[in-house]
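A single protein chain has been removed from this complex, and every other one stays in its place.
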Amino acid sequence: MTDAALDFATDPPTWRHRAWKMAIRLFRHRSFRIGFGITLLLVVVATFGPLLVKTDPTAMQMRFRFRPPSERFLMGTDGFGRDVFSRFIYGAQLSLWIGLWVAVLSGIAGTFFGVLSGYVRAIDSLVMRVMDALLAFPPILLAIGVNAALGPQVHSVIIALSVSYIPRTARIVRASALVVRELDYVQAAKISGASGLRIVWRHILPNSIGPLLVQLTFVFAYAILAEAALSFLGIGPPPPTPSWGNIIAEGRDYAVEAWWIMLFPGIGISLAALGMNLLGDGLRDVLDPRLKIEG
Amino acid sequence: MSESNILEISGLTVEFRSGGRWITAIRDVDLTLAPRQCLGIVGESGSGKSVTALSILRLHPAKSTRIASGRILYQGRDLLAVAPGELARIRGSEIAMIFQDPMSSLNPVLTIGEQIGETLRIHQGLNRADALAKAVGLLDMVRIPDARRRVAEYPHRLSGGMRQRVMIAMAIACRPKILIADEPTTALDVTVQAQILNLLRDLREELGMSVILISHDMGVISEFTDKIAVMYAGQVVEQAVGDGLFDAPMHPYTSGLLRAIPNIDRDVDRLATIPGSIPDAARMVPGCRFHPRCPEALESCRSEAPAMIDLGGLRQTRCPPRAERQGMIGGRS
Partner (left out) sequence: MNPIVELAEVSKTFALGRGSRRPQLLHAVSDVSFSIAAEETLGLVGESGSGKSTIGRMLVGVYPATSGRISLFGRDITGSGGKANLAAVRRRLQFVFQDPHAALNPRMQVGDAIAEPLDIAGGLDRRTRLARIGDLLDMVGLPRSSAERYPHEFSGGQRQRIVIARALALKPDFIVCDEAVSALDVSMQAQVVNLLMDLQREFGLSYLFIAHDLAVVRSVSTRVAVMYAGSLVEIASRKALYENPLHPYTRALLDAVPRVKGAAKPRQMLQGEPPSLIDPPAGCRFASRCPLAEPRCRVETPKFRPVGGDHHVACHLVA
């Protein structure tokens, strides 16, 4: 650390230096390390699992219906005699994919609308009324509409869920923006002639990032669960395609007799949410210089 | 000696929890208050003056604060040892406190009459109507014009000065023996400050209260108090009765502070400064706490933590070199 600091005194710090220092600080943060580990594990499972698991997740073997976990079926089988382990592995990809995209898309759009209405006061009430209308609009109905327009595929689910999570994200960003825009350091930048874009980029966004990250980890977990509900209604990827959501949806009727069908994807979703949450916490702390850990 | 004092704080050490460790906020504070006396505690931020005041009524957050040692004798009873129920009775009815920011001490959804009345109903068991009638009387006492109408107002309708008057009315509602005022006029304009200080002075006479006034403003302390304790970095560094402190300060910190205050009655082209800044409580310097900023520091000041030295005539200093130079050592306490 000391050496690096001396270096900077003679040589201006570059982007690469800063990124490197940030990475070091991230990995010193315990929650970030754990969250990163969990997320990495799930991503590896989702990416390489299907290459290693040879059992077809859609193959039905009626004589093996409702088998509890055993050596042959690690997570048991469902009502159609399909291997839950195989469905779990293949479903991971779809679920994580949906969760990630919904978090990213609603995060970007929500931040955009939040900053817009929090910083540009003239259009605040207009944007927020649109957001309220969106919030009041039933997400299921929205999903059915998108599904009808684009057909039953993953994109429809991602778009429908992203749109329905925008208002909440936007509200959080707007609340931060409203506070920050009145602070003296924003006034100082304005007095020096800073553009609105610069103020948003350098001052408002960095100071809204904490609550935003926490919100997005929730969105990620909700999206995975919501996909199950939609799948149950026949929206999104059609039933034989496995996702954690629709494995749970299909297993719901047998929750007591065949608990294993719901249990394992349930654990998967919880793990993914936990991983994201820890990752988000770590990121939030490290991005906030006031919480810098000593040493 | 203890007979003549209504309040005696001795050897008070208070610690705060910060990042898993206990950090000393104030150490070995000794203070006494006689009936009808006004004690001023003056110091900069971080000096521990407010911590000392809050300790008297144990108003700190209990989880993150502990009183490591010391005694606070109020009329011969140790306030640190009394039961919580008894402490709650003493708070407000025998020892009252007012703070810097009256707005955050008032409930915005209750009228001021209801809030003053609440104190009376709790401590004196009055019914609603009597409490309200007495509240009007109290508002008159703190010279709020048109008290009968104002009693039904909500706090946000009042100016800062009026709110502080309401806080004072609540504080004196039960005729307390001691009033602790923690920076009561810091948030107020200077003309309003003068009104409030005058009011406090008159009420002190009328009710025969003792007052502890905490302030960073030497002018306020000088005009209002009979006895002054100067605090620095969690310790009392000098004590005096009357103007002696200003005529001949016996601690280099007091001297520095008095020199650094801009003078309103004289043109000064350059202010004297105290170099450096207040030490961090988590990394307290060894020896005398003021030595890194002290122009008179000796080698011994760096290593030996000085004790309070009694100079006679109710003067005390925590600066042995100055005491010696003056040849005034009366014996270490």
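Here the chain labels run A and B in written order, and each chain numbers its own residues starting at 1.
Throughout what follows, contacts are C-beta pairs under 8 Å (C-beta built on N, C-alpha and C of every residue); 3 or more make two chains touch, one makes a residue touch a chain.
Model, not experiment: these values are computed from the prediction.
Thinking of the whole complex, not just what is shown, which of B:198, B:300 or B:326 touches the missing chain?
B:198
Considering the whole complex, which of B:61, B:108, B:262 or B:295 touches the chain not shown?
Hidden-chain contact among the options goes to B:262.
Could you tell which one of B:41, B:98 or B:220 touches the chain left off the display?
B:220
Determine which one of B:44, B:118, B:140 or B:304 touches the chain that has been left out.
Missing-chain contact among the listed residues: B:44.
Which positions on chain B touch the chain that was left off?
44-45, 159-162, 189-195, 197-198, 216-220, 222-224, 243, 246-247, 256-258, 260-265, 267-275, 277-278
What residues on chain A make contact with the chain left out of this view?
5, 8-9, 12-14, 183-185, 187-195, 198, 202-203, 206-207, 287-290, 292
Just so we're on the same page, only the chains that are shown with their structure count from here on.
Rounded to the nearest whole Å, what is the centre-to-centre distance of chain A and chain B, using the mean of the C-alpha atoms as each centre?
The answer is 52 Å.
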